[in-house]
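In this view, the complex is presented without one of its protein chains, the others remaining in place.
As written, the chain order gives the labels A and B, with residue 1 at the start of each chain.
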Amino acid sequence: MSEKLKVAIRNLNVHYGNKQALFDVNLNIMEKEVTSLIGPSGCGKSTLLKCINRMNDLVEICNIKGQILLDSEDINDENQDPVLLRMKIGMVFQKPNPFPKSIYDNVAFGPKLHGMVKSKGELDNIVVQSLSKSGLYDEVKDRLFEPGTSLSGGQQQRLCIARALAVNPEILLMDEPCSALDPIATAKIEDLIAELKQQYTIVIVTHSMQQAARVSDRTAYMHMGELIETGMTKSIFSNPQHEKTQDYITGRIG
Amino acid sequence: MNSITARNKSEKRFKMYGKVAVTVAISFLVILLYNIFSSGISAFKQTYVAVQLDIPANLDKKTLNPRSELNKSFLKMFPDLQSRAEKRAALSLLSKGARYEFKDLLLNNEGKDLKGYYWFLASSDLDMYIKGTVKRQGDTAGRIDEYQMKLIDILQSKNLVELHSNKYLFSSADSREPEMAGIKGAILGSLYAIIIAFLVSFPIAVMSAVYLEKIATKNRFSDIIETNINNLAAVPSIVFGLLGLAIFLNFFELPRSAPLVGGLTLALMTLPTIVIAARAAIKSVPPSIEEAAIGLGASKVQTIFGFTLPLAMPGILTGTIIGIAQAIGETAPLLMIGMVAFVVDAPGGPMDASTALPVQIYLWADSPERAFTERTSAAIMVLLGFLILLNLTAIYLRKKLEKKW
Partner (left out) sequence: MTDYREHIVKSFDDEISNVVHLVTQMATLVEEQYKLLYHVIDTGSPATTEDILENEPKLDNYDAEIRDAVITLITLRSPVAVDLRDVLTSLKISTDLERLGDYAKNIAMRVSTLEEIPDTAIKNDILRLLNLVQVQLKKVIDAYVSRNVEKAKEVIKSDIEIDKTYDVIYEKIVDMIKGKVSKLRLLTYTKLLFAIKTLERAGDHIENVAEEIHFIVTGENLDLKSGKMNSDTVKDQSE
């Protein structure tokens, strides 16, 4: 864990049409740490996550005000290319969504798309490395050309992680990555996160407080679009400062 | 307890209604198909008369008149004939096309003797009698008088009248003589028109659907466009015919009755159908795949052509084939742009005047001659055959493409 600031979110206000989703959010994401965003449904954690890699650009009625600085550069600046940004920031979604292609092609898609490799050998290398990093290689090395959809749910999610890692990002965004998985698959992914954080900065949105407690270094609690409290995970869960935070984590919010 | 038995009874009744409805529908279908089939099947066979020929190989072909030569040979078979009327009656048993067959026979057998019996096309009146469509009543049968009947009996007793497969049906275009009439011209005309319609409407429709679904901003204007496209699919086809008439024939001055114009008009007609099917198919592609692609840094266009369109292809193709199948059977717009003319030759290319299959059916159905009845049914069978083939292709394609996804 370093103390270097990777992403700085400053005075972020997000509107969907007339409805405001995020109110003046200020948050620091530190490098090579796992930061979790928790909060009840509709509190804006997914919205916040999607702002970081500008996925909200796809939503026409979404209006973003404020700053999001990646390594001190504003990502919403006109000169910034969202394509390059998304190479630096990978995303894993709630429901595993491998492409309807082979396992190999799934992982190779990103590097091929961005012209990161010059030879088939290099591409093979990247595929093997990425699959190894996500702990999937041993399970699929004999069937790299079978369709990605033939894997189990947990394996598919690890495939999606490998796919995201293949473009060599700096940050990994995970939007409730385990909510569609069984406990064993979930545990495997949590173990993976512990390993990955040595190399990548990870931000994870989760509905499970226990998961946030298990995997993250820092936790941020959100409620109705506001960031209520943020701090080291241990403190948040043993002695939170805000009553709202305590109400949520002890199951008192009704 | 009462309500449960009442409910069971009403369920049983409902099931029975369903069965009755299905049975009625199927019986209508069966009756229709039986009608068409039974009257059309006979068109695939044609009556031929065997004529005894005795033509030496060295006969000078240039001075030869095929018609008179053939007539001579035929009349030789009935030495009892005296008067000219009798002779004409006898000769009218042969089709006018027999002379061309004779000519072909001579050409194919240069330097050979033609001795023996050779088959020639019979007239449609004889054909109708032989097939049983026109029934014998005493000594006459329809337009066949007693005298011809006697000759026929003689021919039949000598087995000189037979049904062979009708090669004219698919190899020749329309003709005034039913026995020589075929649907080749109509099939080619329809084929050209459909291919042009597909080549024009498919890309335009798919790109429009992609634009409307994925790229255009959703506002009042795009809503208006959507409503209008949906309405266009319900516009009566004859209106498209008028449109084709006004634009392609009058304004652009393209050749009348050409499959090119027919194709363009049909393209206008199928555009809304394909756009609607394509939009539905594109909408049904799960956004999660697109999100994944964009999350990896693909641009919108890359995502659409790399993922959305391939995944939407089954639906798009199904819609296209249904649209095309509809277009093949359309008569009204083709009538308006003139593909109704009586055209003797099959078209050489899409710019030549031509007719189309549904129009041909319409023309033949209109004709008073009995012989055209069976041919109309035969043409309908061919048209139905195409439609079934197209629909089966749609089903097959959809199954095959769905498996991948």
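Definition applied: a contact is a pair of C-beta atoms (placed from the backbone, for glycine too) under 8 Å apart; a residue touches a chain by one contact, two chains touch by 3 or more.
What you see is a predicted model, and the numbers here were worked out from it, not measured in a lab.
*Asks:* Determine which of the presented chains are touched by the chain that is not presented, and list them.
*Replies:* In the entire complex, chains touched by the missing one are A.
*Asks:* Looking at A:Asn26, A:Gln199 or A:Ser238, which residue reaches the missing chain?
*Replies:* From the options A:Asn26, A:Gln199 or A:Ser238, the contact with the absent chain belongs to A:Ser238.
*Asks:* State which residues belonging to chain A touch the missing partner chain.
*Replies:* Output for chain A: 209-210, 213, 237-240, 246-247, 249-254.
In the analysis below, only the chains that are shown with their structure count from here on.
*Asks:* Averaging over Cα atoms per chain, report the distance between chain A and chain B in Å.
*Replies:* Distance between chain centres, rounded to whole Å: 60 Å.
*Asks:* In the complex, go through chain A and note every residue touching chain B.
*Replies:* 53, 55, 58, 60, 83-84, 86-87, 90-91, 93, 95, 97-100, 109-110, 113-114, 160, 163-164, 167
*Asks:* Within the complex, which stretch of chain B touches chain A?
*Replies:* Those in contact with chain A are residues 217-218, 286, 288-289, 291-299, 302, 307, 311, 404-405.
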